[in-house]
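Have a look at the structure below, then the notes.
And then chain A:
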Amino acid sequence: MSLLTVSNLTKRFGDLTAVDGASFDIEDGEFVSILGPSGSGKSTILRMVAGFEAPTAGSMTLDGNSLVGVPPFERDLNMVFQNLALFPHLTVAENIGYGLKQSGVPKGERKDRTAAMLEMVHLEGYGDRNPDELSGGEQQRVALARALVNEPALVLFDEPLSSLDRKLRQHMQSELQRIQAETGITFLYVTHDQEVALSVSDRLIVLNDGRIEQVGPVEELYDEPATAFVADFIGDVNAISATVVERDGEHLTLDAGTATNLRARTDGRWQPGDRIDVCVRPHEVRLLDAVGDARSFATRGTVRTRSYQGSDIVYTVETEWGPLTVNARERGHAVGDEVAVTWDAADAHLFPAGESDAESESTDATAERSASESDRARPEGA
Partner candidate 1 sequence: MAEAASTEERSTGRNRRVRALVTYLRDRRRLRTSLVAGPPYAVLVLFFALPVLTMLVISFRLGSITGPFTLDNYANFLASDTYRTVLWRTLLVTVEVTAIVTVVGYALAYSIVRFSRRTTLLLLLVILPFWTSYIIRMYAWINILQSGGVLDSTLVLLRVVDGPVGLLYSQEAVLIGFTYVWLPLAVLPFYASLSNMDPDLIEAAKDLGAGPIKAFFTVTLPTTANGVVTGIILVFIPTFGSFITPRLLGGTNSIMIGMVIENQFKSAFNYPFGAAIGMIISAVVVAVLLFGARGGGTLFAGGDGP
Partner candidate 2 sequence: MTLDINRRNVLKATAGLSAAGLTGTAGCLGGGSGGSSRAPTDVTEWPPEDLEGNLNLWNWYDDWAEYAKEEFGNEFGVTVTNSGYSSPDQWYAKLQSGNSEIDNIAATTNWVERSIENDFLHELPVDIMPAWENITDRVKDVSSYQKDGKTYAVPESLVLYPLTYNEEYFDEEPRSWDVLWDEAHKDRIVMWDNSTVSCQIAALYTGQDPIEPDDFGEIEEVLKQQKPLLKTYWGDYQQGMSLFVNEEAVAGPLTMGRTYTARFGEGAPVNYTAPDEGAMYTSDLFVIPKGAPNPIASLQFTNWASEKKHATKLFETMGYMPAVDIGSELSEEDRTFTEWPDSWNLVFSATLSDEVRSKYDEIWTAVKAA
């Protein structure tokens, strides 16, 4: 039996449907992230699980017991808030001990368990300080300790790391993983930041516009995105609109309205005349010295930008199919160089045309998109 079972969970605020029939399970001891652009409904799901919002429809069970109608203070789960919500009038130790006090744990035991928590989050000796005397990272640890001290079945995270700088965030990510491994407590983590989600989670739930797009292990979502949105949201992608010209078994010839046709290999049921989006990951695009080197197809392009990203170089290459982002090991190309680009026909992911565009027609979705775009723009995103 799953620890948390959510089925057909729906939340409407007036005319707005924030969460639309979400269903997923979380197993005991898992680290699962809900990933989606802001406004996609991920925080609403979290707040329903925590008990701060009542679902409009659907059910939730924790350890087999229904959560619907159970007030937050009676649920066997704790939350780490986005702004941490540390009690400003209490010391660090009092903050951590607050939950124990509420559940009537005797003072002596409270003290011991608080001390143990301080030790676990490496804040020994900070117990008597006030939260506002602590750095951002230290405050994160206090919030985490406060949520863990009751040893709940499930800990919820509402993007608590988003305010930290990158280095600290990465450090906290590994701390989260360490602590989760130590405690064995199930974590449900909500974020719009794919880097965090990809690096810490066992499984991902990708949410868009209130609906779940795909649930699965991180690699599966990356390698086999179920929708253009997932492909786009998890890692970077180059998208080219094209029309199927010819089908020969698994092999498709695609016309992008340019001189050179694209090729793709798929078991999908595409027919000539179908309009599709061809998506290809930047690291799957290869740079060649000459077009003739390609086994199937290639086109020419000019290097427009070149940025060094540690082991990889990220190029932007202007081609007839539009600008393509390329992650490559080859360091030999400079801005302005003529290159040829290609990829393995089997590496392209094909989706019905305009799917992701259609999603972005509502203004909300546009805002979400721009948020996700800004994430993708981060070079480390891939």
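Criterion applied: all candidates are chains of the complex that A comes from, given by their letters.
Here is the rule we use: a contact is a pair of C-beta atoms (placed from the backbone, for glycine too) under 8 Å apart; a residue touches a chain by one contact, two chains touch by 3 or more; residues count from 1.
Everything numeric in this text was worked out from a predicted model, so none of it was measured.
Comparing candidates 1 or 2 against chain A, the one that touches it in this complex is 1. Put simply, chain A touches candidate 1 in their complex at residues 50-52, 71-73, 78-79, 81-83, 85-91, 93-94, 96-103, 107, 110-111, 113-114, 146, 150.
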